[in-house]
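Removed: one protein chain of the complex. Kept in place: all other protein chains.
Right, subunit A next:
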Amino acid sequence: MSYVQRETPILADLCTSLVEDHVGELAARIFSVLARLGRQTLAAIARASYLSARQIRNGLSVLLQHNLVFHSPVGAPLVHYEIDWHYSYALVRQGSIAKFVEERFDKRASNVVANLLSLGPTRIGDLKEAYFPAHDADSDDESDDGTANGSPLKKAKTNGVNGISTKTNGDVNGDSHTDHHATNGATELGAQRKHPADDIPAEHVNGEPVAQDEGVIASEKQLLDIVQLLMREGWLMEADQTQFLSPGDLHAMVQETVIEEEHHGIAPTGTKAKDDMVRSILRRKRKIRDGWLTVPATLSSRKRQAPDSGHDRSTKRLKTNGGNEWSANTSNGASSQRETSPEDDIPIRVNPEKVAVAMRSAQLVHLVEQRLGLVTAQVYQTILWQLERDLPRCFEEWPDPPLPLKPGEEPNVEPPWVDPESLITARDIAKNLDRHLDVCAGLDPHTIVKITGKGHVRGNVLTEPVDPYGLSLDEKTRVVDAHIHLLSEDPFHFVSWHSRAGTISRWRVEFDEISKALIQYEIENTVLARQKGLGVKLIRALKKKGRLDERGACNAMMMSANDIRGTINDLTVQGMIQTQEVPKVDRREAKHSLHLIWYDRQRAREKLLHDTYKGMLRIIQRIAFEREKVQVLISKAERSDVVGNEEKWLSQSDLDELKKWREVQEKLFLQLTREDELVATLRDFIGPLVSA
């Protein structure tokens, strides 16, 4: 085997496994070719894969349907295909997406999202058709359905195969992809519509298969409401041709337009003109991207006619008594006939960037819970969820480069502009907070006494107990304010003070800084688990002081050199810290050199990210291995006559073994999700860090 093929990078392996799990083996074969060779044409794939042209077309169409590959722009003489690494990796998150949507909205919404995830971009009309078919789906699809429902274990696989077999019409040629996928999706819908959240993680991570009876969407109108709500919140977005362009193609396309329109077709040469061009390219890219997220006019105008305002984002209320409102809806619009409405032609898809925002919130809340307690964490969650609506993504991928400084000019240090909408006051939070929360817990009793003005504190016990549920809004606001102060004083600075309006403090969340701190925190966590306290101490010392020689490190850590040498060695081997040798004299003798150690957050971050990918791949491989061991049993349990009558047809030892396998699988999937959380922290919350 040639040198370049000796070992494929870990991420490629990982994504190939994910693709195989989610959309089937054929697609995975083609995916792995693309992963190995990079951007390829159809003919080149055929040469490299030993597959027939027809198979390749089928496989590619599946990949395209799931947004796993990019293709070059419509009308190009030769169509190139390229992997969308980000979205391919995001396959592992599908379960999380559905879960986050369910937490924030309800089961119905998560059902819609899960279906959209398994279908890829879909026209709203087709989605309607899928939920409320005009005629019954063909019978063979139904039977297929039955087996798949009964045996959740292999569901993803069956679906993948299913997807390929139904796609006989998938003759893919470079110029009509989007349409094709929409229609392809539609043919497949019949087979799939009955399993909400039908990817494996969703079911096994939550530990409970999603019940089908709950969260049934009763009418088309309700479906539209959900779609519209999710679009407004940024969970869904309009699917567009440009989304199928690889970053390189998109850049080329935008650059071409910019040159055409702003520079009269001549590529600029001067430094300033070039800089201008870079800026307008970035501006245009942002505009294109933000365009996807705007709710189409046909959908938003519909909203104004809608009589109820039940879908406002007050998540808690929606969750607790959402049922009523939905049913109220149903009565309004259930009788509407199937008619073609203007929004039917809008293709929609899940916004892949939004889930990172939700993951960030979840992790921050978890961290606050660990550091400051449950109640403060709940307060923080309310804050974050309130902010989330306006955050389509975690960080700006295409920020404007800093303006070039004129000589002698000071760098511009004025604080960045903050959208006043994104400021938080204690009162808003107090209003939106879960009413069943004991807001007083986790605070100094003296604070409570000061707020209520009743009784006093004796031996740290209130002499006059306070019922946290009986507080007036004003008192509650001040209690919440105390929690916010706790959040802001923490070294993570979960919130920071922004300004004062009247007597009310307004707060904001500086996500960028927190994200950096989170990365550091995870690196420290990793080191802590491997090295115990000493390694973390060393890393923190190096982070604070920069490059140190041995003596400097000893002084900072107040330990003798012998005690820390071993740790330095271990961390260097793991790639967490770097060493450097600076010769003092011409001869490079060890004795006459300075030996420095240093720590670079970005390097450690990349190293840990890479290791985590590898860890995830191992887990997936282990799952496959564990499944292989009980494969015979699984296929037995999946037989249509056995399903539902397991007790009757399987022996006790078989049942035990099946149970054991499910536990093992669950444990592994859970761990996979947790590693994915780490990946999100390390990769998705903030762009590359230039220096520590």
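What we mean here is this: a contact is a pair of C-beta atoms (placed from the backbone, for glycine too) under 8 Å apart; a residue touches a chain by one contact, two chains touch by 3 or more; residues count from 1.
Criterion: contacts and distances are computed from a predicted model.
Asks: Looking at what's absent rather than what's present, what does UniProt name the missing chain, "Cullin family profile domain-containing protein", "U three protein 7", "Protein YIPF" or "DNA-directed RNA polymerase III subunit RPC6"?
Replies: "DNA-directed RNA polymerase III subunit RPC6"
Asks: Check each of A:47, A:274, A:530 or A:659 against the chain that is not shown and name the one that touches it.
Replies: Here the residue in touch with the unshown chain is A:530.
Asks: Looking beyond the chains shown, say which of A:296, A:552 or A:615 touches the absent one.
Replies: A:615
Asks: Among A:74, A:218, A:504 or A:556, choose the residue that contacts the chain missing from this document, as touch is defined above.
Replies: A:556
Asks: From the list A:426, A:482 or A:509, pick the residue that touches the absent chain.
Replies: A:482
Asks: Suppose we count only contacts with the excluded chain; which residues of subunit A make the list?
Replies: The list for subunit A reads 7, 369-374, 435-436, 438, 440-448, 450, 459-462, 465-470, 482, 486, 489-491, 522, 525-526, 528-530, 533, 536-537, 540-541, 544, 551, 554-560, 563, 608, 611-612, 614-615, 617-619, 621-622, 625-626, 629, 660, 664, 667-668, 671-678, 681.
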